[in-house]
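Input: a single structure, listed below in C-alpha cells.
Of the protein chains in this complex, one is absent; all others appear in place.
Going by the order they are written in, the chains are A, B and C; count residues from 1 in each one.
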Amino acid sequence: MIRFENDYAEGAHPHILERLLETNEEQSPGYGMDKYCESARTLIKSACDAPTADVHFLVGGTQTNTTLIASVLRPHQGVVSAHSGHIAVHETGAIEASGHKVLTLPSEDGKIYAEQVRGAHAEHWNDPTHEHMVQPALVYISNPTEFGTTYSKKELENLRKACLDCDLTLMMDGARMGYGLASEDNDLSLADIARLCDVFYIGGTKIGALFGEAVVITNGALKKDFRYMIKQKGGLLAKGRILGIQFETLFQDGLYMELSRHAVDSAMTIRAAFESNGFELRYDSKTNQQFPILRNMDIEKLSKKYSFHTWETVNETKSVVRFCTSWSTKAEHVSALVADINALKRQP
Amino acid sequence: MIRFENDYAEGAHPHILERLLETNEEQSPGYGMDKYCESARTLIKSACDAPTADVHFLVGGTQTNTTLIASVLRPHQGVVSAHSGHIAVHETGAIEASGHKVLTLPSEDGKIYAEQVRGAHAEHWNDPTHEHMVQPALVYISNPTEFGTTYSKKELENLRKACLDCDLTLMMDGARMGYGLASEDNDLSLADIARLCDVFYIGGTKIGALFGEAVVITNGALKKDFRYMIKQKGGLLAKGRILGIQFETLFQDGLYMELSRHAVDSAMTIRAAFESNGFELRYDSKTNQQFPILRNMDIEKLSKKYSFHTWETVNETKSVVRFCTSWSTKAEHVSALVADINALKRQP
Amino acid sequence: MIRFENDYAEGAHPHILERLLETNEEQSPGYGMDKYCESARTLIKSACDAPTADVHFLVGGTQTNTTLIASVLRPHQGVVSAHSGHIAVHETGAIEASGHKVLTLPSEDGKIYAEQVRGAHAEHWNDPTHEHMVQPALVYISNPTEFGTTYSKKELENLRKACLDCDLTLMMDGARMGYGLASEDNDLSLADIARLCDVFYIGGTKIGALFGEAVVITNGALKKDFRYMIKQKGGLLAKGRILGIQFETLFQDGLYMELSRHAVDSAMTIRAAFESNGFELRYDSKTNQQFPILRNMDIEKLSKKYSFHTWETVNETKSVVRFCTSWSTKAEHVSALVADINALKRQP
Partner (left out) sequence: MIRFENDYAEGAHPHILERLLETNEEQSPGYGMDKYCESARTLIKSACDAPTADVHFLVGGTQTNTTLIASVLRPHQGVVSAHSGHIAVHETGAIEASGHKVLTLPSEDGKIYAEQVRGAHAEHWNDPTHEHMVQPALVYISNPTEFGTTYSKKELENLRKACLDCDLTLMMDGARMGYGLASEDNDLSLADIARLCDVFYIGGTKIGALFGEAVVITNGALKKDFRYMIKQKGGLLAKGRILGIQFETLFQDGLYMELSRHAVDSAMTIRAAFESNGFELRYDSKTNQQFPILRNMDIEKLSKKYSFHTWETVNETKSVVRFCTSWSTKAEHVSALVADINALKRQP
C-alpha cells in the first residue's frame, strides 16, 4: 500500500535524526531553555525578519491552537473561523473545552475574507442584545487552508486592516505553512506573515520533523506569561531541546523550504494527471493536498494500491477524495500514481 | 557542569534512536493506529499481566494527568492528592483549568495512606452541607513520589480497599515508575499495580525515551472514549508510531528495568556517600532522587561543578537539595561527585 | 410606552406576592429543603404524572441550561441544537464556558426533527476520524421554540425514538412551556413530555413568577448529585423557599395554565389583526410570540406607542418584528394595538 492519505506517514528528515544522534549524550536544561531552542529561535526570528518576536516550540497543532486561543481570549470572547477551520471541526472540541465558542463563517474555499470579518463584527455590535452573545475577539485563519488554498498578500493585508479597525487579534495556523509558501500562487513571505499577523505558527510535524510547531508572537501584548500557558495546556516538553534541534535543522540552509517545494511539486504532478484526464478538482489547491472528484469505480480501483481519504460524497456515483503528498513523498510513488490515473477511463 | 538537576537532561537510549532510524522511511497510519503502537501495547499488557487492559501513549506527564482526571470526574468532583503531589503543585493549575479541584491531604513523606483517604471521604459525607463542597471521587498517588519514596504492596492494597469501600477511583502517576520498581524496598510488580489501581501510567520521558507516557486502564468503566479525551487535550501525536517504537524498545528484553536499575544504583552510591559523611537526608528515598541536607557552604562548593536543585530552606545555614540520577547517568560523574562529597567537611 | 418587547416586563402574579407576604416571617431551612419547595415538587410531579421524578428549582434559564448540560455530558461530548436554539445564540457562550460545543443543525421553523438527529449521529459515527470530532450525546429542544412554534406529540415521539436508537439524551427547554401547552395546535400534556424527555424544565420567569425554572428529571441516570451541580453553577438560592412558594402557587388550582392561556389568547388576537390586514407572518406561531413582516414605515408608526423587537431585516423596505404577550398583558393594550394595526395602510 502506497500512502497518500496524509502528510505525516513517515518519520523525520534524516538530518534531524542525525542531529538527535550527535547530541544525544549532551546534558541540557529542560523545558526549552537549552541552546538548541535558543539557536532555533534566532533562526526563525531571522527568517521572519522579526527580531523582537517571541518564539516558542510546542508538540502538536491542536495543543498549539488551544494554548494560543486560551491565552488571548477573555471568557466571554470567541474566535472567528471558517466553518471548515481545523479548530471548528477536527479538534474534538478542544477550544470549547478551554471555554470558548468558535464563531464560524461560511466559506467555499476554506478562506475567510476581510468583509466577512467586518460583517461579523458589525452584526455583533449592532445587535442591542450583544451582551447575550459571544463577543468576536480573535480571527483564526489557516494558511494553507484545510482545502489546500492559500491567502494572497492582498487578502491578508485586507484581513489585517479589518482586524485593526475592529479591534480583533489575527492568528494564523501554519501547520502546513511551508506548503503554502512553496505554492506557485504564493506572494507571501514569512516576514509578511510576521508583519500582518499578531501571532502564527510554523508547522514541523507535517514538514520534515518528528513533531513540533513553532509559535511566533509578534504582538507584544500577547507575549506575557505564555510559557505558563504552554505548561498548563501540557505542551511544555521536558526535553525541549528535541524541538530546538528539529527546528534548528529545518531552518538551516533552507531545508524547510526545500522539503516544502518537493511536496508541492509532487502534488502538482498528480494534479496535472487528474486534470489532463478530465477529472474535476473540488478545490483549486496549488499546495500538497489535491481534491479530485472521482467516480466510485475509480476510487475502488485506486484503493487497491493507494491509501487516500474519501472526503465528501458528490452524488451516487462520485465522491471527492484527497491525495496528500509530503516532504518525503517518493518520486516512484508519484510516477506509479500518475500512470494509474492515466489508466483510468477518461472523464467525459 | 555535570547535571544532576533532573532526570531528563539527555536524549534517549541509543536503541530507541536506532529503531527510529531503521523505521524512518516506513509509512504508517497516524494517531497510534500503527503496528509499533500495537506491539508496544501487547508488550506492556504482558508486563502488567493485564490482557484486557487498554493501553494508550501520550507525550508528557502534565498532559497525561489532566487527560486522565478530566476523563474520570464529573464537574462537581475532585481528586484527592498529597499536598506535595505533582498535580497539586507543578502543573500550573492544569487540573483546575479542566474544572476540578485538587483536594490535598497533608503528607510528611509524599505518600497518602488508606486511613487518610477514608477520613477525607467520611469528612465529606458526614458534613450535612456536603453538596456545597467538592466531592472526592478519585485518589491520585505517585509512585515513586515527588520525594522519592515508594508504596509497599501492603500500603497499596490498603489504599485499594479504602477506595473500594468509599467508591473512589485510584490512579497512579508513574512518571518515574521504573525507579520505584527498581528500589531495594520495592515489593510491587507491574502486575500488582495493574491489579490494585484503576488506571496508571508508566513513564518513558524520565526513563530512556525521548518522551512518552504509557497509560494502562484496567477498570473497564474508564475505557470508553478515552481517545477522544486524548485528542481534546492535545495529546494525540500525529506520528504516534514514534511513541510505539519507543515503548516497544523499552519493553523488549527488559530494557526498561535495566535502565531503571542503573539510575537507582547510581543514586544509592551517592546516598551512601552523603550518609557516610554524616549528612542527614530529608526523605528516606531509595530511588533516583536524593535529598541531602547540606550546609550552604557545601552547596556553594558543589555548585561550581554540579547542577542540582535547591529544594527547601532548613535554617540560615542549611538547605535541602536534590540530586537526580537517571538511566543515562555516567559512572565517572557519580565517582566524581562521591569524591567531592567525601572532600566536604564532615558533618558533626 | 406599551411594552410588547418581551414576556418579562412586569412583576409576578398577585397571588405570588400575597403568599410571599403571608409567609415572610416564617423561618425555613435554606437551599430548597423547606416545606414550600417540597409541596411544589409534589404538585409538579403530580401535574407531570411522574411520581418518581426529581424536581429542582433554579433561578433563570441560562443557568438552568448550563447546569443541566454540564451535568449530563462528558468533556468530549456536545449538545445538538437547532442553530436558532437559545443555547446556541443567546447565552454568551455559557455552554462553551462549561466546556461543551453546541452542535447546530439547520432549522427553518426553530424545531429539529428525528431524521436530522439520526443524520447527525450517523455522520459522526460513520466518519473514520470521529474521535477528532465532538461526539453528539444530548439533544436540546425548546418548546415552544424561539420562533414560537411547537412540537406535536408525533414529532416528540419520533425524536424520542431517534434518541433511544442513537443512545442520546433528550432535554427540553420549557422557558415558555405554558405558552406551548396553551397553543391551539398543542396535543402534548406535561405527562407526555415527562414520558418522552429525559429531563426538561417548566419556566416560571416568563409565566407569572418573579423568576424561577422548575427542572424535572425523569431519567434516573441523570439524578445523581444534581444539587452539587446547581450549587457549583451558582443556582442554589439561599432562600430557596421563594422558589417553592412561587411554583406552589402556580401549580395550585391551575393558575399556571390559566395565565398561559391568557397570553396565548392575547397573541392570537394580535395575529388575527395582522393577518386580516394582509401582513405576512415570518413563522407560524400559535403561541405568545408573533413575528409579522412589516414595512419600515409601519414599524416607525407603531414604535411611537409600543415597544417591540426588530427581529430581522427582510429587504430595504421590510423587516420582521416580534410582538410578545404575557400572562400580564392588559386587554386594553391588545385592543389599542389591534386598532393601530387596523389603521396601518393595508398590505397589498
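We adopt the following convention: contacts are C-beta pairs under 8 Å (C-beta built on N, C-alpha and C of every residue); 3 or more make two chains touch, one makes a residue touch a chain.
These numbers come from a predicted model, not from an experiment.
Note that the absent chain touches A, B, C when the full complex is taken as a whole.
Among the residues A:Gln232, A:Gln246 or A:Asn288, only A:Gln232 touches the chain that is left out of the figure. When the omitted chain is restored, the residue from C:Gly119, C:Gly220, C:Gly234 or C:Gly254 that touches it is C:Gly234. Which of C:Leu20, C:Leu222 or C:Leu281 touches the hidden chain is settled by the complete complex: it is C:Leu20. On the side of chain B, touch with the chain left out of the figure occurs at residues 75-76, 78, 89-93, 96-102, 129, 131-134.
Contact between chain A and the absent chain runs through residues 31, 70-71, 74-76, 98-99, 131-132, 135, 225, 227-229, 231-232, 236.
Contacts to the hidden chain, counted on chain C, fall at residues 1-3, 5-6, 8-12, 14, 17, 20-21, 23-30, 59-64, 66-67, 91-94, 97-98, 205-206, 210-211, 228, 231-239, 241-242, 328.
Here is the rule we go by: only the chains that are shown with their structure count from here on.
Each chain gets a centre from its C-alpha atoms; the one nearest the centre of all protein C-alpha atoms is A.
Distance between chain centres (mean CA atoms), chain B to chain C: 50 Å. With centres set at the average Cα position, the gap from chain A to chain B is 34 Å.
Note: centroid distance chain A to chain C, computed from Cα atoms, is 42 Å. Shown for chain C are the residues that touch two or more other chains, namely 75-76, 98-99, 131-132.
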